[in-house]
Each structure stands twice: as C-alpha cells, then as structure tokens.
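For this depiction, one protein chain was excluded, whereas all remaining protein chains were kept in their positions.
Every chain is named by a letter (A, B, C and D) in the order it is written, and numbering of its residues begins at 1.
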Amino acid sequence: MFDAHLIKDLPDFKIDVAIKTAKGEVSVLFGPSGSGKTTCLDMIAGLVHPNSGHIRMGDNTYFSSNQKPYPTEKRSIGYVMQDYALFPHMTTEKNVQYGMKSVRKSEKALALLDQFGISHLRNAYPHEMSGGEKQRTAIARALATEPEVLLLDEPLSALDDKARNDALTVITDIQRDLNIPIIMVTHNWTEAEKVATRIYKIEKGRFI
Amino acid sequence: MFDAHLIKDLPDFKIDVAIKTAKGEVSVLFGPSGSGKTTCLDMIAGLVHPNSGHIRMGDNTYFSSNQKPYPTEKRSIGYVMQDYALFPHMTTEKNVQYGMKSVRKSEKALALLDQFGISHLRNAYPHEMSGGEKQRTAIARALATEPEVLLLDEPLSALDDKARNDALTVITDIQRDLNIPIIMVTHNWTEAEKVATRIYKIEKGRFI
Amino acid sequence: TNSEADAKVEILVAAASSMTPALTEIATEFEKTNTYTQITFTFGSSGKLAQQIKSGAPVDVFISASSSDMDTLEKDNIIKSDTRVDITTNTLVVIRQKNGGNSSLNEDNLFTSKIEHVAIGNPDTVPAGVYAKEALTKLGEWETLEPKFVFGKDVRQVLTFVETGNAEMGIVFTTDAQSSDKVEVISKIDPTLHSSAIYPGAVITATKQPKAANAFLDYMTTPEAQKILVTYGFTN
Amino acid sequence: MGEISYGPLILSIKVAAIATILVFLIGTFLARIFARRNFFGKTIIEAFFLLPLVLPPTVVGFGLLILFGKDQLLGRWLYDYAHLQIVFSWIGAVIASTVVAFPLMYQSASAAFKQVDGKLEAAAHTLGASRWRVFRTITMPLAWPGLLAGFVLTFARALGEFGATLMIAGYIPGRTDTIPMAIYFAVEAGDMQKATFWVIIIVALGFSTILWLSWWSNQNLRRFTVKRKGGAPRNV
Partner (left out) sequence: MGEISYGPLILSIKVAAIATILVFLIGTFLARIFARRNFFGKTIIEAFFLLPLVLPPTVVGFGLLILFGKDQLLGRWLYDYAHLQIVFSWIGAVIASTVVAFPLMYQSASAAFKQVDGKLEAAAHTLGASRWRVFRTITMPLAWPGLLAGFVLTFARALGEFGATLMIAGYIPGRTDTIPMAIYFAVEAGDMQKATFWVIIIVALGFSTILWLSWWSNQNLRRFTVKRKGGAPRNV
C-alpha cells in the first residue's frame, strides 16, 4: 500500500495533496501544465523533499516531518522522468541494465527492449535515437529495476497510438507480475480512463 | 513556396520523401515513432544534410546536391525541437528574445509569453519550469524570430487540452500574420486533421 | 678500514656547483688510492646546500663557495669546527662573447665604451656577484655601471647572457670563464680589490662515516688535489 | 629587512595581467578551433602545446633567449622593425609568462568545450545566430566553469612565473624584478623577513584576484552557472 500526503510551497502556489494506491492499482494524476504533477513524483522519488506531510510505502517510511528523509537510492522506486534523463554515455542496453539487481542482465534487458520494439537499437546511444525510442528506453530502464512502486511522468507522450498501446500492455503485464502500485501523470483523458483505478484531478497543487 | 526532396541513408532504412508547402499552408508529417520525421526537419533546418535531393524556400536554395549547403543561421527558419533545447543559462524571456531581429524585444517577448500563458515565468530558468511550460517557451522562441518557414516537432505533446488549443490558436494567428508555410510533426491524428492543409503519412522513411 | 671488498663506505659530498668538474676528477683520483671509499656528490648553490644540510640532508662533507654559508653552519654546530679548512680560492675576470659583435671592447675601455648590458651574479646572493660589487665599488665604477647591470641567479646564467651576446660584458670567476668556450677573458680583476674568494670545506657533525669524510677532506689539500684545482682555474 | 620598493608589485600585476589576457584569448581561440575538429596530427600538436609544462622553466627560458636574443632571427627582426627589445625587458617577462601558462588555459578550455552540449549551439544557429554570436552567448557561458578554471590557473601561474622570466628578462632591479624574483633572492640571501613580506603580498594579490573573480563570476554570470539540482523551487 502506497500512502502519501505531500505539502510543498512552490513559487506560485502550494501543493497539498494526499495519494493512496494499493498494490496492483494505478493512480493517475491528471491536470493542466504547471499544476504540480512532476513535483509530486519528484517528492515521492526523494529528489525534492516536501515541507511537511509523509510518504509511506508498505512498512517503509520514505518521508515524515520528524525524521531524516530516506535517501532516493534506498527507496525502491522506478521513475520514468518527463525528460527521460537517459545516460548519454551508455547504450540502450546498458541504460536498461543499470538498475537491475538480478543475474543474466543482458538477456533480460534484451527481452524487455524486445517487448518495447526497440531491441534493434540495443547498441545505439541516446543521441542516436528518436524521441519515442528514447521514451521507451526510459520506461524499460525503470521497469528493469523491479521496483516496489512505479512512477510514470507522461510516459507515452512521444509515442504513436500503436507504440502507446503496446507499451501500456507491457507496463500493465509487469505490474501484474510484480504486484505493485503505479502512479502515473498524464494529460490525455482517454489514456487516464483506460488505465486508472483512480484519477486525481489536480489544479494549482490541489485535487479537485 | 517551400519545396524539398530529402534523400538520406539512416542505419535501419532510407529516407526518401518530397514535401511541398505553400505560404499559409500547414503540412503535417504523421507517422510512427522512429519513422524519420525529426530527421526530415533536421535536414530542412540544416542540422543534418541529405545525401542528395534539394531544399528550396522561395528563391533561396537551402540545399542542393551540387552546392555547399546553406548554413543553418542563414536559413530563415523557426524550429521547435522535440526536446526543446532551451538555453539553460537564460531566463524564459531571454530565451524568447534570443532570435529576435526587431527593436523593443522585451515588450514583444512579454506579449508572446502572455499569449502562451507563461508571462509570470519570464524570469524563470528552464530548470525551474514544468515540461509544458518549457515546451511553450520553445514555441514562443521559434515564433519570435518571425521566420520564413516554421518547423514544429511534436510541439504540443506536453500540453493539456486547453493549453494545446490556446497554443494552436497563437501559432495559426502568427502564421496568418507572417504568411508562411508550416511543417509540423505529430502522432496525434485529431490534431493533424485539425490543422493540416495536407497530411503526409510517413513510415520507414517513405510517404504512404 | 674494512677489508671486505663489498663493504664500501659511501660518503655524500655537498659542493658548490662551480666546482663540479674539478671535484669529479679529484674524487676519481681519491678513489684510486682509497678503494673502499665511494664519493657521491650533490651540487648546488652554497646557500641552498647549507639550508638542506640544516634540514638534515644526510651529507658528510660540505664544500662551500662562500665563507658566510660555512659560518652559519658552524655557529649552529652543524659542522665540526676543527675540520674546517680553506681548500682553494678563485679570482674574478671580465668576459665577453667570443667572436662576438663587440670586439672593440677591451681592457682599456671597460667602463667607457657604449655598451648596454653588463651581467654579474646577484650581489645579494651569488658569491661572484658579491666580490664583483666589492671590486667595482673600490674602483669607483659601481655607480657608472649600475644602470647597465643585469643580475643572474647564478654564474651559469651570467655566462649564458654573455655567451648569447645579450650582455656585452660579464664578470665571473676564472673557473667559470674557463668552463665555457663561447666567452673570452678581456681583463683580470686584481684579487686585492675584493675580499678573497675562499672555498672552505668541513665535515658535518652528524656524519656516520667520520673517517672517510676526514680522509677526503684531507685529500683536498694535498698537492695532487691542488694541482687538479689549478688546471680548472682555481688558485692556491 | 632594509628598504622595500613597491616596484615588483606593480610590475608583477602588469606582467601577470597582460600575460593572462593574452593566454586567455589565444588559448580559448585555439581550443575552440581544435575542440570539435579531428584531423591527422591533432593529438601531436596538442601534446606539443604541453611542452612548456614538461620542460624546466629555465630551459624554456633558455629557448626563448635563443629565439628572441638580440642577435637571433626573431629578436633582431623585432628590434629592427618594431623597435622592441625583448631580452632584459618587461616584455620578455610577459612572453615567458605567456608561454609557460599557455598549456593550462588550452587544456582547460579544450575540456570545457568538449563538455558543452552541441545541440544547444545548433538551436542557437536555427535562431539565426552567427558562429561568433553562438560562441559568445552559448558556448562560452556553458563552458564557463572550465574557462574560469583555466583563467585562474593561468593567472596564478603567470603571477608566480620565475624560472623562464629570469632567463629572458634577467633581474634588473626597478625594471624586471617581479615579486617571485624578489622572494627567490630574499630566500637565497637568507632575508626571511623580506621573503615573508613578499610572500604575503603575492598571496594577498593572488587571493584577492581569485576571490574577486569568483565573486564577479557568481554575480554577473549567475545566468552562466546553471543550477542543476532537480526541482528545488524558484525562490525557496
């Protein structure tokens, strides 16, 4: 069970939201540009810290006002950032392998790339790929870590309809295998309705 | 009149397309991820050169097999790149002003930012902005140069429906004022149908 | 003496660099008769060497180009006073570039000819410069030459300035002039015009090889060693 | 410690400032030319640029003396046509500092340019900016940390230059005596008080320049130093 109450002052408004997501569920944050969606995910990932509130994942308290924040690398999250943040000095395959804990990394990475239809790019570097190819690499990289909670920031924005559907299938398949909660940001209502267990509409930092 | 025939070998396939767009028209390149759309725009912008073919804009020959390519900075283009490429060391306002030729830059930049609903961010740096805010800055920056041809690479992908509509209105308004051709890449069919004078469906480097 | 051939005694001699060739030859001679002693040198400016010895450099014998450096060490009991001995002396000469453009410069117009630069060792730090200043002052020519002086950080630099013709005239020790084939002596400076350029030597208090050190220092004053010194331009 | 003239302070500032500017301009220019280009022999030329760092400064100075000496090709030409006397003048000191500090700037700038994202330069070109404008407004600001490091190293090195300078400019009190020379000769003469005085002066000079530089860099070029931490709010 993922459970967070995020309070954070931003330059133009204040974020104050509570998100709960059970294992196997998908919570969607839906809202206009600049409403604080990415900042929420950043807080869950530990890249930015809330001013107060709490973040709990199962038995682990990632954040709470009265303790030192749990460091990012110890939170078992998979995070697809809005701008991918692929490692420019690593090939697609190495990028995907980076967070893997298991053995037989190469094999698994390849299988994953194959599911996303980009296994032919396994030796390509990020600057040699198209926007959608990079985005799929970023999703594969996050999934490869077998996280306890998955954070997706507009993960399908650069994909055409077919690639988008394929990717969604892969993501939900893996979610079923791992039995984890997903928190996903999108501004595409059809997409939100399709996958969400629950849709949080956010505007200026508040759920409406 | 914009007129190009682009031939280029890529690692996995070959691009061979011909695009014509009259002033005031919008050509849309529509196709799956990795089909060569961005590469086409890069060639028109002069960041990558075709193996052969030609690129002509009005009386200017940007590229032709038998002459030295016209340098990017002399092509009068406005290019919104897929990953924005905002200058990280400049505020939103400075970014928008960068390519302006006219006087009263500050005033005009502000007006433009206002049309995109981000004038309150004029002193923000790119790393302080949300994805959609960055994207709108990139569009504003390209429009601010008053180009002879506008290249848009999935320019609305990070925007919610309202922001998307607003941005489209601004773009088409400015197009009408400048009377220029637009070449736009998108994978959103509704969007394509809405704005396109002509839709080129591209797959593996060929129009279908 | 140790009779085993492989148990050679090594002593480290710190000496003024102007003595490099002469001392090297003397050491070779010395080792011929004292087969169980091996001499290793470290050369440098006397001031630098004195400082290094003060800091505990494992030196056995110090041969300085100036009495004052030896005096400081003696005051601090770093050398054995009873071993201190004056080994040799040097004299000053005026030099010019050999086959250079200023062949009109000679003994008689040293202080009157129109030259731009006169190179000497820095009179604050280089012994040859100290003595040159004394002599020129006594001759009453220090002030006339003052605007033309270029100071070197050591005698070698003075030689270089003259060798390359950048300084038309220079004042160095006889031994230095002799070591370069690109300069020629145009005048000798009367040794009575300056305090004598003595090269004192002494054994270091902390030496672990007092016997060998003493033997080498003693050898320096023998006729054999003195003869070698003379061939390199020293006087005794 | 005797009377102290402030000449060395003025001279050091002059020489270091001119040399730093020269090196910054030449080094940045060459680094930019070379950074994105690959041609046969590039690495060899780059290794060649490092020579002044590998060779002892005295040897570099010796080479410069040979090159710029008054009877040598370059030296004579400069004298005949530009009436520039390089040897034994402060211009010689500038040349020595320039040559010796050059590798530091070149390497720093070259590395800095390699770390700049070429995509941003391309974006600037699409906005109609000329090469020179792109360099000035995009490349330089983004490479600024490396360029600043090169600048700081260059200034520090030029300020401290001593070995090569002494060789080509000589030590002429009141004309070519920079602070490092004053320190060197004071140490050599055992005048610790004077040496300490000049060390304090040069350290103060270096410190204040570098502190001012990084302050200025932080103030005026805040836009140059991109804050990178992901997501901390604008004004918190």
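Miscellaneous remarks
Quick note on the criterion: a residue touches a chain if its C-beta (ideal position, glycine included) is under 8 Å from a C-beta of that chain, and two chains touch if they have at least 3 such contacts.
These numbers come from a predicted model, not from an experiment.
Interface note for the absent chain: among D:A17, D:L55 or D:L84, the touching residue is D:L55. Considering D:S97, D:S110 or D:T176, the position touching the chain not shown turns out to be D:S110 (whole complex).
The omitted chain makes contact with chain A at the following residues, 45-47, 71-79, 81, 83, 85-91, 94, 98-99, 101, 124-125, 127-128, 141-142, 145. Where chain D meets the omitted chain, the residues involved are 36, 43-44, 46-48, 50-51, 53-59, 62, 103-104, 107-108, 110-112, 114-119, 122, 142-143, 145-146, 148-150, 152-153, 156-157, 159-160, 162-163, 180, 183-184, 187, 195, 199, 202-203, 206-207, 210-211, 214-215, 225, 228-230.
For chain C, the residues touching the chain absent from view are 12, 14, 17, 20-21, 40-44, 48, 51-52, 54-59, 154, 156, 159, 179-181.
What we mean here is this: only the chains that are shown with their structure count from here on.
Chain B and chain C have centres, each the mean of its CA atoms, that are 79 Å apart. Averaged Cα coordinates give chain A a centre that lies 29 Å from the centre of chain B. One inter-chain figure worth recording: chain C and chain D are separated by 37 Å, centre to centre, where each centre is the mean of the chain's CA atoms. Each of residues 230, 233-234 in chain D touches at least two other chains. Multi-chain contact residues of chain B, defined as those touching 2 or more other chains: 83, 124, 128.
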